[in-house]
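The other protein chains are all here in position, but one chain of the complex has been omitted.
Let's look at chain A:
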Amino acid sequence: MARAEPMRRDWLAKTLAGSLLGLTLGLGCSAVFSLLATGLPLAVRAQLAMWMVAPIWLGTLSGCFCFADGWRAWRTLGLANLAVFGAWALLRLVS
């Protein structure tokens, strides 16, 4: 079995990835939620959409130190953002 390559700390790269892409991920998820929950009045939907950003943002930031290096953190979180915003764009087309 190949020895696992050692983990790189990459504090700055990982922290920035978690802070920035975590925030956009949270906003993206709230955007998808906002499109799906059209049954709720805007005032209620908007509050729920606002509240869900912080847990996703901080959850991502807390988890991003598990990545093997900073580049992988940026790549994975970037792909996650693409997936969420892609789903949002698709939903906007069909709704």
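Convention: contacts are C-beta pairs under 8 Å (C-beta built on N, C-alpha and C of every residue); 3 or more make two chains touch, one makes a residue touch a chain; residues count from 1.
What we mean here is this: contacts and distances are computed from a predicted model.
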**Item:** The complex's invisible chain, by UniProt name, from "PepSY-associated TM helix domain protein", "ABC transporter permease", "Protein lplB" or "Ion-translocating oxidoreductase complex subunit C"
**Value:** "PepSY-associated TM helix domain protein"
**Item:** Touching residues on chain A - with respect to the absent chain
**Value:** 4, 6-7, 9, 27, 30-31, 34, 40-51, 53-55, 57-59, 61-63, 65-66
